[in-house]
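With one protein chain held back, the other chains of the complex are shown just where they sit.
The letters A and B name the chains in turn, as written, and every chain counts its residues from 1.
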Amino acid sequence: MHNPRTILSHSDLGTLFATLHAEGRHTIGPTVRDGAIVYDRLIGPDDLPTGVVDEQAPGRYRLRHEGTRRFSWSVGPQSFKRWLHPPELRLFRATRTERGFAVEKPEAPPPLALIGARACELAAMAIQDRVFLGDVVDPHYASRRRDLFIVAVQCDRAASTCFCPSMGSGPRVSRGYDLSLTEVVDEAGHRFVVEIGSEAGRALAAKLPLHAATTDADAPERASAEAEAQIARRMPTDGLREKLLGAVASSNWDDVASRCIGCANCTLVCPTCFCTTVDDVTTLDGTHERVRRWDSCFHPDFSYLHGAGPVRSSVGARYRQWLTHKLATWHDQFGTSGCVGCGRCVAWCPAGIDIVAEAERLAEDA
Amino acid sequence: MTEGLEALIRRQPLFDDLSEADLKHLAGCARNVKFDAGEIFVRHGEEADRSFLVRAGRVGLVVHGRDIAETAEEGDLVGWSWLFPPYRWHFDAKALTAVRAIELDGACLRAKCESDPRFGFEIAKRFLYQAHRRLEHTRLRAMDVYKGPLT
Partner (left out) sequence: MNDPWVPTPMTVREVVRETADTVTLTLDTSASPFAFAPGQFNMVYLFGQGEVPISISGHADRPDELVHTIRGVGPVTRPMLDLVPGDVLGIRGPFGTAWPVEEARGTDVIVVAGGIGLAPLRPMIYHLLANRRDYARIVLIYGARQPDQMLFVDELHHWRGRFDLTVEVTVDQGTEDWFGPVGVVTRSLARARFDADDATVVTCGPEVMMRFVVHEAVRMGVPQDRIWASMERNMKCAIGLCGHCQWGPDFVCKQGPVYRWDHIAHRFAEKEL
(Lines give C-alpha, C1' and ligand atoms only; values in the text may rest on other atoms or scores of the structure.)
Protein backbone atom coordinates (compact mmCIF):
# COMPACT_ATOMS: atom_id res chain seq x y z
CA MET A 1 0.00 0.00 0.00
CA HIS A 2 1.44 3.34 -1.05
CA ASN A 3 0.92 5.74 1.79
CA PRO A 4 1.90 9.31 1.11
CA ARG A 5 1.89 11.26 4.34
CA THR A 6 -0.47 14.20 4.47
CA ILE A 7 -1.20 17.09 6.76
CA LEU A 8 -4.35 17.78 8.75
CA SER A 9 -4.42 21.28 10.04
CA HIS A 10 -5.24 21.67 13.73
CA SER A 11 -8.22 23.80 12.83
CA ASP A 12 -9.61 20.89 10.80
CA LEU A 13 -9.71 18.45 13.74
CA GLY A 14 -13.42 19.16 13.94
CA THR A 15 -13.86 17.75 10.45
CA LEU A 16 -12.27 14.50 11.60
CA PHE A 17 -14.82 14.24 14.40
CA ALA A 18 -17.70 15.19 12.12
CA THR A 19 -16.68 12.65 9.50
CA LEU A 20 -16.54 9.89 12.08
CA HIS A 21 -19.90 10.97 13.51
CA ALA A 22 -21.36 10.92 10.01
CA GLU A 23 -20.51 7.21 9.88
CA GLY A 24 -22.66 6.70 12.97
CA ARG A 25 -19.70 6.31 15.29
CA HIS A 26 -19.30 7.51 18.82
CA THR A 27 -15.92 9.18 19.19
CA ILE A 28 -13.97 8.07 22.25
CA GLY A 29 -10.85 9.90 23.23
CA PRO A 30 -8.85 11.74 25.89
CA THR A 31 -10.26 14.49 28.05
CA VAL A 32 -9.25 16.02 31.36
CA ARG A 33 -11.33 15.09 34.36
CA ASP A 34 -10.59 15.17 38.09
CA GLY A 35 -6.95 15.99 37.51
CA ALA A 36 -6.29 13.16 35.14
CA ILE A 37 -6.62 12.39 31.47
CA VAL A 38 -9.37 9.87 30.91
CA TYR A 39 -10.95 8.35 27.81
CA ASP A 40 -14.56 9.27 27.33
CA ARG A 41 -17.10 10.02 24.66
CA LEU A 42 -16.10 13.27 22.99
CA ILE A 43 -18.34 15.69 21.12
CA GLY A 44 -15.54 17.44 19.29
CA PRO A 45 -11.97 18.71 19.51
CA ASP A 46 -12.85 21.13 22.29
CA ASP A 47 -13.11 18.12 24.61
CA LEU A 48 -9.50 17.15 24.01
CA PRO A 49 -6.82 18.19 26.49
CA THR A 50 -5.13 21.44 25.53
CA GLY A 51 -1.64 22.30 26.68
CA VAL A 52 -1.61 19.61 29.31
CA VAL A 53 1.38 17.39 30.08
CA ASP A 54 1.71 14.71 32.71
CA GLU A 55 4.41 13.93 35.24
CA GLN A 56 4.58 10.38 36.42
CA ALA A 57 6.72 8.40 38.85
CA PRO A 58 6.10 5.34 41.03
CA GLY A 59 2.97 6.20 43.02
CA ARG A 60 2.69 9.61 41.39
CA TYR A 61 0.67 11.21 38.58
CA ARG A 62 0.24 14.95 38.09
CA LEU A 63 -0.96 17.15 35.25
CA ARG A 64 0.44 20.55 34.56
CA HIS A 65 -0.10 23.15 31.85
CA GLU A 66 2.51 23.69 29.21
CA GLY A 67 2.18 24.85 25.63
CA THR A 68 -0.78 24.25 23.38
CA ARG A 69 -0.42 20.65 22.28
CA ARG A 70 -3.31 18.21 22.42
CA PHE A 71 -1.46 14.94 22.77
CA SER A 72 1.79 15.74 24.54
CA TRP A 73 1.10 13.55 27.55
CA SER A 74 1.73 9.83 27.83
CA VAL A 75 -0.95 7.67 29.40
CA GLY A 76 -3.61 8.30 32.04
CA PRO A 77 -5.18 5.88 34.49
CA GLN A 78 -7.55 4.49 31.89
CA SER A 79 -6.87 2.55 28.76
CA PHE A 80 -9.19 1.98 25.83
CA LYS A 81 -9.82 -1.44 27.37
CA ARG A 82 -12.88 -0.06 29.07
CA TRP A 83 -14.52 0.60 25.69
CA LEU A 84 -13.93 -2.88 24.28
CA HIS A 85 -14.13 -4.84 27.53
CA PRO A 86 -16.38 -2.64 29.66
CA PRO A 87 -15.95 -2.56 33.45
CA GLU A 88 -19.62 -3.46 33.74
CA LEU A 89 -21.62 -5.28 31.11
CA ARG A 90 -25.02 -6.95 31.14
CA LEU A 91 -24.61 -10.50 29.86
CA PHE A 92 -28.33 -11.12 29.67
CA ARG A 93 -31.66 -10.27 31.19
CA ALA A 94 -33.98 -13.05 32.28
CA THR A 95 -37.66 -12.81 32.99
CA ARG A 96 -39.81 -15.40 34.68
CA THR A 97 -42.19 -17.40 32.56
CA GLU A 98 -44.90 -19.78 33.69
CA ARG A 99 -42.52 -22.62 34.55
CA GLY A 100 -39.10 -21.24 33.82
CA PHE A 101 -37.47 -18.18 32.44
CA ALA A 102 -36.78 -16.47 29.13
CA VAL A 103 -33.45 -14.93 28.24
CA GLU A 104 -32.96 -11.65 26.44
CA LYS A 105 -29.52 -10.71 25.17
CA PRO A 106 -28.23 -7.13 25.30
CA GLU A 107 -28.30 -4.91 22.23
CA ALA A 108 -25.11 -4.40 20.29
CA PRO A 109 -23.43 -1.09 21.12
CA PRO A 110 -22.94 1.61 18.44
CA PRO A 111 -19.70 1.48 16.45
CA LEU A 112 -16.84 3.40 18.02
CA ALA A 113 -13.92 5.46 16.84
CA LEU A 114 -10.99 5.64 19.24
CA ILE A 115 -9.06 8.88 19.02
CA GLY A 116 -5.56 9.18 20.39
CA ALA A 117 -4.59 5.53 20.76
CA ARG A 118 -0.87 5.21 21.42
CA ALA A 119 1.42 2.34 20.50
CA CYS A 120 1.04 0.73 23.92
CA GLU A 121 -2.75 0.94 23.65
CA LEU A 122 -2.68 -0.81 20.30
CA ALA A 123 -0.31 -3.45 21.64
CA ALA A 124 -2.66 -4.00 24.58
CA MET A 125 -5.57 -4.33 22.19
CA ALA A 126 -3.67 -6.92 20.17
CA ILE A 127 -3.10 -8.86 23.39
CA GLN A 128 -6.75 -8.67 24.38
CA ASP A 129 -7.65 -9.83 20.87
CA ARG A 130 -5.79 -13.04 21.67
CA VAL A 131 -7.67 -13.37 24.97
CA PHE A 132 -11.17 -12.66 23.71
CA LEU A 133 -11.00 -13.79 20.09
CA GLY A 134 -9.24 -17.11 20.66
CA ASP A 135 -10.77 -20.58 20.62
CA VAL A 136 -13.68 -19.18 22.62
CA VAL A 137 -14.91 -15.85 21.25
CA ASP A 138 -16.38 -13.33 23.63
CA PRO A 139 -19.26 -11.93 21.57
CA HIS A 140 -19.27 -8.67 23.50
CA TYR A 141 -15.63 -7.90 22.83
CA ALA A 142 -15.95 -9.15 19.26
CA SER A 143 -18.88 -6.88 18.40
CA ARG A 144 -17.09 -3.81 19.78
CA ARG A 145 -13.81 -4.70 18.16
CA ARG A 146 -15.17 -5.60 14.76
CA ASP A 147 -16.48 -2.15 13.86
CA LEU A 148 -13.74 -0.16 15.52
CA PHE A 149 -12.05 2.77 13.81
CA ILE A 150 -8.72 3.71 15.33
CA VAL A 151 -7.11 7.12 15.10
CA ALA A 152 -3.72 6.53 16.63
CA VAL A 153 -1.34 9.15 17.88
CA GLN A 154 2.46 9.04 17.80
CA CYS A 155 4.06 9.73 21.19
CA ASP A 156 6.56 12.60 21.18
CA ARG A 157 7.08 12.49 24.93
CA ALA A 158 7.42 9.75 27.52
CA ALA A 159 6.71 9.54 31.23
CA SER A 160 9.37 8.29 33.63
CA THR A 161 7.17 5.24 34.16
CA CYS A 162 7.13 4.27 30.45
CA PHE A 163 9.05 1.19 29.30
CA CYS A 164 7.42 0.25 26.00
CA PRO A 165 10.66 -0.20 24.00
CA SER A 166 11.78 -3.11 26.19
CA MET A 167 8.38 -4.75 25.69
CA GLY A 168 8.64 -4.25 21.93
CA SER A 169 5.38 -2.31 21.91
CA GLY A 170 6.40 1.28 21.22
CA PRO A 171 6.78 4.14 21.16
CA ARG A 172 6.23 4.10 17.41
CA VAL A 173 2.78 3.15 16.16
CA SER A 174 3.46 0.90 13.22
CA ARG A 175 0.38 -1.29 12.81
CA GLY A 176 -3.13 -1.95 14.00
CA TYR A 177 -4.51 1.51 13.23
CA ASP A 178 -6.63 3.15 10.57
CA LEU A 179 -5.17 6.64 10.73
CA SER A 180 -2.32 7.94 12.83
CA LEU A 181 -1.56 11.49 13.82
CA THR A 182 1.75 13.08 14.69
CA GLU A 183 1.32 16.44 16.28
CA VAL A 184 3.58 19.25 15.10
CA VAL A 185 3.66 22.75 16.56
CA ASP A 186 6.12 25.32 15.22
CA GLU A 187 6.32 28.75 13.61
CA ALA A 188 4.47 27.34 10.67
CA GLY A 189 1.50 26.47 12.86
CA HIS A 190 -0.29 23.64 14.67
CA ARG A 191 -0.93 20.56 12.53
CA PHE A 192 -0.94 16.79 12.36
CA VAL A 193 1.00 14.53 10.04
CA VAL A 194 -1.42 11.85 8.95
CA GLU A 195 -0.38 8.26 8.18
CA ILE A 196 -2.83 5.79 6.68
CA GLY A 197 -2.85 2.29 8.17
CA SER A 198 -5.81 0.57 6.52
CA GLU A 199 -8.32 0.69 3.71
CA ALA A 200 -10.89 2.08 6.14
CA GLY A 201 -8.35 4.75 7.04
CA ARG A 202 -7.77 5.56 3.39
CA ALA A 203 -11.51 5.87 2.79
CA LEU A 204 -11.93 8.20 5.71
CA ALA A 205 -8.86 10.24 4.79
CA ALA A 206 -10.41 10.85 1.39
CA LYS A 207 -13.17 12.78 3.13
CA LEU A 208 -10.79 15.00 5.11
CA PRO A 209 -9.30 18.34 4.01
CA LEU A 210 -5.73 17.03 3.86
CA HIS A 211 -2.83 18.54 2.04
CA ALA A 212 0.54 17.16 1.06
CA ALA A 213 3.26 16.87 3.66
CA THR A 214 6.51 18.38 2.51
CA THR A 215 9.04 19.21 5.21
CA ASP A 216 6.97 17.40 7.88
CA ALA A 217 7.13 13.98 6.25
CA ASP A 218 9.58 12.56 8.79
CA ALA A 219 7.77 14.01 11.81
CA PRO A 220 6.45 10.60 12.99
CA GLU A 221 9.96 9.12 13.15
CA ARG A 222 11.34 12.22 14.83
CA ALA A 223 8.58 12.16 17.44
CA SER A 224 9.17 8.50 18.21
CA ALA A 225 12.92 9.03 18.52
CA GLU A 226 12.34 11.95 20.85
CA ALA A 227 10.01 9.90 23.04
CA GLU A 228 12.26 6.86 23.05
CA ALA A 229 15.25 8.97 24.09
CA GLN A 230 13.37 9.87 27.26
CA ILE A 231 12.76 6.25 28.28
CA ALA A 232 15.28 4.84 30.76
CA ARG A 233 13.15 2.13 32.37
CA ARG A 234 13.75 -1.35 30.95
CA MET A 235 12.02 -4.61 31.66
CA PRO A 236 14.63 -7.42 31.85
CA THR A 237 12.79 -9.57 29.33
CA ASP A 238 15.65 -11.99 28.59
CA GLY A 239 14.52 -15.40 29.84
CA LEU A 240 12.13 -13.64 32.17
CA ARG A 241 9.37 -16.21 31.81
CA GLU A 242 11.63 -19.08 32.91
CA LYS A 243 13.21 -17.03 35.68
CA LEU A 244 9.84 -16.07 37.14
CA LEU A 245 8.51 -19.60 36.93
CA GLY A 246 11.61 -20.63 38.83
CA ALA A 247 11.04 -17.97 41.49
CA VAL A 248 7.85 -19.47 42.89
CA ALA A 249 9.38 -19.87 46.32
CA SER A 250 11.37 -16.61 46.33
CA SER A 251 11.36 -14.59 49.53
CA ASN A 252 10.84 -11.51 47.38
CA TRP A 253 7.12 -12.25 47.28
CA ASP A 254 6.97 -11.75 51.02
CA ASP A 255 8.96 -8.58 50.63
CA VAL A 256 6.51 -7.18 48.06
CA ALA A 257 3.65 -8.31 50.26
CA SER A 258 4.99 -6.15 53.08
CA ARG A 259 4.55 -3.11 50.82
CA CYS A 260 1.53 -4.12 48.70
CA ILE A 261 -1.81 -3.16 50.19
CA GLY A 262 -3.76 -5.44 47.86
CA CYS A 263 -5.85 -2.55 46.50
CA ALA A 264 -6.08 -3.98 42.96
CA ASN A 265 -5.28 -0.60 41.35
CA CYS A 266 -2.61 -2.20 39.16
CA THR A 267 -5.09 -4.65 37.67
CA LEU A 268 -7.71 -1.96 37.09
CA VAL A 269 -5.33 0.41 35.29
CA CYS A 270 -3.65 -2.39 33.34
CA PRO A 271 -4.72 -2.31 29.67
CA THR A 272 -4.52 -6.10 29.32
CA CYS A 273 -5.87 -7.45 32.64
CA PHE A 274 -9.09 -9.17 31.63
CA CYS A 275 -10.45 -10.95 34.70
CA THR A 276 -14.12 -10.56 35.50
CA THR A 277 -16.70 -11.78 37.94
CA VAL A 278 -20.47 -11.91 37.58
CA ASP A 279 -23.14 -10.39 39.76
CA ASP A 280 -26.72 -11.51 39.75
CA VAL A 281 -29.14 -8.66 40.24
CA THR A 282 -32.88 -8.95 40.63
CA THR A 283 -35.01 -5.85 40.18
CA LEU A 284 -38.28 -5.15 41.95
CA ASP A 285 -40.32 -6.17 38.91
CA GLY A 286 -38.79 -9.63 39.10
CA THR A 287 -36.45 -9.15 36.17
CA HIS A 288 -33.09 -10.70 36.66
CA GLU A 289 -29.83 -9.44 35.23
CA ARG A 290 -26.50 -11.16 35.03
CA VAL A 291 -23.82 -8.49 35.06
CA ARG A 292 -20.17 -9.04 34.26
CA ARG A 293 -17.73 -6.80 36.13
CA TRP A 294 -14.01 -6.38 36.14
CA ASP A 295 -12.48 -8.36 38.95
CA SER A 296 -8.97 -8.57 40.29
CA CYS A 297 -6.72 -11.40 41.36
CA PHE A 298 -5.81 -9.16 44.29
CA HIS A 299 -9.23 -9.66 45.87
CA PRO A 300 -9.08 -12.46 48.45
CA ASP A 301 -12.42 -13.84 47.19
CA PHE A 302 -11.07 -14.17 43.67
CA SER A 303 -9.86 -17.72 44.35
CA TYR A 304 -12.46 -18.56 46.99
CA LEU A 305 -13.56 -22.17 47.28
CA HIS A 306 -16.51 -23.23 49.40
CA GLY A 307 -15.29 -25.10 52.42
CA ALA A 308 -11.65 -24.33 51.73
CA GLY A 309 -11.57 -20.52 51.62
CA PRO A 310 -9.35 -18.54 49.26
CA VAL A 311 -6.67 -20.56 47.49
CA ARG A 312 -4.42 -17.49 47.55
CA SER A 313 -5.02 -16.17 51.03
CA SER A 314 -1.81 -14.17 51.40
CA VAL A 315 -1.03 -10.89 49.63
CA GLY A 316 2.31 -12.34 48.55
CA ALA A 317 0.59 -15.21 46.75
CA ARG A 318 -1.80 -12.80 45.06
CA TYR A 319 1.00 -10.50 43.92
CA ARG A 320 2.88 -13.54 42.66
CA GLN A 321 -0.19 -14.61 40.69
CA TRP A 322 -0.52 -11.17 39.10
CA LEU A 323 3.10 -10.67 38.19
CA THR A 324 3.77 -14.26 37.18
CA HIS A 325 0.65 -14.30 35.04
CA LYS A 326 1.44 -10.99 33.40
CA LEU A 327 5.08 -11.70 32.60
CA ALA A 328 5.33 -15.48 32.48
CA THR A 329 2.25 -17.70 32.16
CA TRP A 330 0.64 -15.23 29.75
CA HIS A 331 3.17 -16.56 27.23
CA ASP A 332 1.87 -20.10 27.81
CA GLN A 333 -1.73 -19.02 27.48
CA PHE A 334 -1.60 -16.50 24.65
CA GLY A 335 1.87 -16.67 23.12
CA THR A 336 2.82 -13.18 24.24
CA SER A 337 3.72 -11.26 27.35
CA GLY A 338 0.76 -9.65 29.07
CA CYS A 339 2.70 -6.44 29.60
CA VAL A 340 3.02 -3.59 27.09
CA GLY A 341 5.22 -1.31 29.20
CA CYS A 342 2.69 1.49 29.65
CA GLY A 343 3.78 1.97 33.26
CA ARG A 344 0.26 2.59 34.57
CA CYS A 345 0.61 -0.01 37.34
CA VAL A 346 3.78 1.76 38.48
CA ALA A 347 2.27 5.24 38.61
CA TRP A 348 -1.08 4.22 40.09
CA CYS A 349 0.26 1.96 42.83
CA PRO A 350 -0.39 3.83 46.07
CA ALA A 351 2.69 2.12 47.49
CA GLY A 352 4.83 2.96 44.45
CA ILE A 353 5.61 -0.70 43.72
CA ASP A 354 7.44 -0.88 40.41
CA ILE A 355 6.80 -3.96 38.29
CA VAL A 356 10.16 -3.49 36.55
CA ALA A 357 12.11 -3.32 39.79
CA GLU A 358 10.27 -6.34 41.18
CA ALA A 359 10.88 -8.34 38.00
CA GLU A 360 14.57 -7.40 38.14
CA ARG A 361 14.94 -8.58 41.72
CA LEU A 362 13.09 -11.82 41.03
CA ALA A 363 15.12 -12.44 37.88
CA GLU A 364 18.36 -11.91 39.83
CA ASP A 365 17.16 -14.37 42.44
CA ALA A 366 16.58 -17.09 39.90
CA MET B 1 -0.24 -76.37 66.24
CA THR B 2 2.69 -73.99 66.57
CA GLU B 3 3.66 -74.70 62.98
CA GLY B 4 0.15 -73.79 61.80
CA LEU B 5 0.47 -70.51 63.65
CA GLU B 6 3.71 -69.71 61.85
CA ALA B 7 1.99 -70.14 58.49
CA LEU B 8 -0.90 -67.95 59.58
CA ILE B 9 1.43 -65.20 60.76
CA ARG B 10 3.52 -65.45 57.60
CA ARG B 11 0.40 -64.86 55.52
CA GLN B 12 0.06 -61.32 56.88
CA PRO B 13 2.05 -58.72 54.94
CA LEU B 14 3.38 -57.16 58.13
CA PHE B 15 5.32 -60.34 58.92
CA ASP B 16 5.85 -61.91 55.50
CA ASP B 17 9.55 -61.01 55.40
CA LEU B 18 10.44 -62.18 58.90
CA SER B 19 13.19 -64.81 58.99
CA GLU B 20 12.22 -68.40 59.78
CA ALA B 21 13.97 -68.24 63.13
CA ASP B 22 12.33 -64.97 64.15
CA LEU B 23 8.95 -66.21 62.98
CA LYS B 24 9.34 -69.29 65.13
CA HIS B 25 10.42 -67.12 68.06
CA LEU B 26 7.37 -64.90 67.57
CA ALA B 27 4.98 -67.83 67.18
CA GLY B 28 6.16 -69.05 70.57
CA CYS B 29 4.30 -66.10 72.09
CA ALA B 30 1.20 -66.51 69.88
CA ARG B 31 -2.10 -68.32 69.99
CA ASN B 32 -5.26 -68.40 67.92
CA VAL B 33 -8.30 -66.59 69.26
CA LYS B 34 -11.90 -66.08 68.13
CA PHE B 35 -14.44 -63.50 69.16
CA ASP B 36 -18.17 -63.39 68.53
CA ALA B 37 -19.82 -60.38 67.00
CA GLY B 38 -20.50 -57.81 69.70
CA GLU B 39 -17.88 -59.16 72.06
CA ILE B 40 -15.72 -56.52 73.73
CA PHE B 41 -12.35 -58.22 74.21
CA VAL B 42 -10.25 -55.21 75.23
CA ARG B 43 -11.47 -52.74 77.81
CA HIS B 44 -10.16 -49.28 78.47
CA GLY B 45 -8.06 -49.09 81.66
CA GLU B 46 -7.53 -52.80 82.06
CA GLU B 47 -4.10 -54.35 81.97
CA ALA B 48 -2.66 -54.41 78.46
CA ASP B 49 -0.80 -57.68 78.19
CA ARG B 50 -1.58 -58.67 74.58
CA SER B 51 -1.66 -57.66 70.95
CA PHE B 52 -4.00 -58.95 68.26
CA LEU B 53 -3.11 -59.55 64.66
CA VAL B 54 -6.50 -59.62 62.92
CA ARG B 55 -6.92 -62.49 60.46
CA ALA B 56 -10.57 -62.16 59.59
CA GLY B 57 -13.53 -59.98 60.49
CA ARG B 58 -13.70 -56.42 61.70
CA VAL B 59 -12.69 -54.95 65.02
CA GLY B 60 -13.98 -51.58 66.16
CA LEU B 61 -11.77 -49.39 68.32
CA VAL B 62 -13.70 -47.20 70.71
CA VAL B 63 -11.69 -44.42 72.28
CA HIS B 64 -14.50 -42.66 74.07
CA GLY B 65 -18.26 -43.09 74.12
CA ARG B 66 -20.01 -45.42 71.75
CA ASP B 67 -18.81 -44.34 68.33
CA ILE B 68 -16.17 -46.31 66.51
CA ALA B 69 -13.01 -44.23 66.11
CA GLU B 70 -11.39 -46.62 63.68
CA THR B 71 -11.70 -50.19 62.56
CA ALA B 72 -9.09 -52.90 62.15
CA GLU B 73 -9.35 -55.60 59.52
CA GLU B 74 -7.26 -58.43 58.17
CA GLY B 75 -3.56 -57.74 58.56
CA ASP B 76 -3.97 -54.96 61.11
CA LEU B 77 -2.28 -55.11 64.47
CA VAL B 78 -4.38 -54.01 67.41
CA GLY B 79 -2.81 -52.95 70.69
CA TRP B 80 0.73 -51.98 71.52
CA SER B 81 0.14 -50.74 75.06
CA TRP B 82 1.93 -53.85 76.36
CA LEU B 83 5.18 -52.25 75.17
CA PHE B 84 4.95 -49.21 77.41
CA PRO B 85 4.32 -48.72 81.12
CA PRO B 86 1.88 -48.62 82.77
CA TYR B 87 0.67 -51.36 80.36
CA ARG B 88 -2.98 -50.25 80.32
CA TRP B 89 -5.42 -50.27 77.38
CA HIS B 90 -6.53 -46.81 76.35
CA PHE B 91 -9.42 -47.98 74.16
CA ASP B 92 -12.08 -50.62 73.93
CA ALA B 93 -11.87 -53.21 71.18
CA LYS B 94 -15.15 -54.65 70.00
CA ALA B 95 -15.71 -57.42 67.51
CA LEU B 96 -18.11 -55.86 64.97
CA THR B 97 -18.34 -59.17 63.16
CA ALA B 98 -17.09 -62.61 64.11
CA VAL B 99 -13.34 -62.15 64.41
CA ARG B 100 -10.40 -64.51 64.09
CA ALA B 101 -7.08 -63.22 65.32
CA ILE B 102 -3.66 -64.20 66.48
CA GLU B 103 -3.07 -63.11 70.03
CA LEU B 104 0.47 -62.19 70.97
CA ASP B 105 1.38 -62.44 74.63
CA GLY B 106 2.86 -59.12 75.75
CA ALA B 107 4.97 -60.34 78.64
CA CYS B 108 6.36 -63.20 76.54
CA LEU B 109 7.22 -60.86 73.65
CA ARG B 110 8.71 -58.24 75.93
CA ALA B 111 11.00 -60.80 77.52
CA LYS B 112 12.17 -62.12 74.14
CA CYS B 113 12.72 -58.62 72.82
CA GLU B 114 14.70 -57.56 75.86
CA SER B 115 16.93 -60.63 75.76
CA ASP B 116 17.47 -60.49 71.97
CA PRO B 117 17.62 -56.85 70.85
CA ARG B 118 18.05 -57.80 67.18
CA PHE B 119 14.80 -59.75 67.33
CA GLY B 120 13.39 -56.95 69.43
CA PHE B 121 14.16 -54.44 66.70
CA GLU B 122 12.54 -56.64 64.04
CA ILE B 123 9.37 -56.76 66.12
CA ALA B 124 9.54 -53.09 67.16
CA LYS B 125 9.91 -52.02 63.51
CA ARG B 126 6.68 -53.74 62.66
CA PHE B 127 4.78 -52.28 65.55
CA LEU B 128 6.24 -48.89 64.76
CA TYR B 129 5.16 -49.20 61.12
CA GLN B 130 1.61 -49.88 62.23
CA ALA B 131 1.76 -46.91 64.57
CA HIS B 132 3.21 -44.76 61.78
CA ARG B 133 0.42 -45.65 59.35
CA ARG B 134 -2.21 -45.16 62.03
CA LEU B 135 -0.76 -41.74 62.83
CA GLU B 136 -0.76 -40.81 59.13
CA HIS B 137 -4.41 -41.77 58.83
CA THR B 138 -5.31 -39.96 62.00
CA ARG B 139 -3.65 -36.77 60.75
CA LEU B 140 -5.60 -36.92 57.53
CA ARG B 141 -8.80 -37.55 59.41
CA ALA B 142 -8.11 -34.71 61.83
CA MET B 143 -8.36 -32.36 58.86
CA ASP B 144 -11.98 -33.38 58.42
CA VAL B 145 -11.48 -33.10 54.69
CA TYR B 146 -15.07 -33.76 53.67
CA LYS B 147 -16.48 -30.80 55.54
CA GLY B 148 -16.21 -28.61 52.47
CA PRO B 149 -18.12 -29.32 49.30
CA LEU B 150 -16.60 -30.43 46.10
CA THR B 151 -18.70 -30.14 43.01
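What we mean here is this: a residue touches a chain if its C-beta (ideal position, glycine included) is under 8 Å from a C-beta of that chain, and two chains touch if they have at least 3 such contacts.
All of these numbers come straight from a predicted model, not from anything done at the bench.
Enquirer: Of the residues B:Val78, B:Leu96 or B:Cys113, I need the one that contacts the missing chain.
Expert: Touches the omitted chain: B:Leu96.
Enquirer: Could you please point out the chain B residues that touch the chain left off the display?
Expert: Residues 58, 60, 66-71, 73-75, 96-97, 133, 136-137, 140-141, 143-151 of chain B touch the chain absent from view.
Enquirer: If you put the missing chain back, which residues of chain A would it touch?
Expert: Residues touching the hidden chain, for chain A, are 91-92, 94, 96, 99-103, 105, 131-132, 134-140, 142, 248-249, 274-278, 280, 282, 288, 290, 292, 295, 297, 302-308, 311-314, 317, 320-321, 325, 329, 332-333.
In the analysis below, only the chains that are shown with their structure count from here on.
Enquirer: Need the CA-centroid distance for the pair chain A / chain B, whole Å please.
Expert: Centres of chain A and chain B (C-alpha means) sit 68 Å apart.
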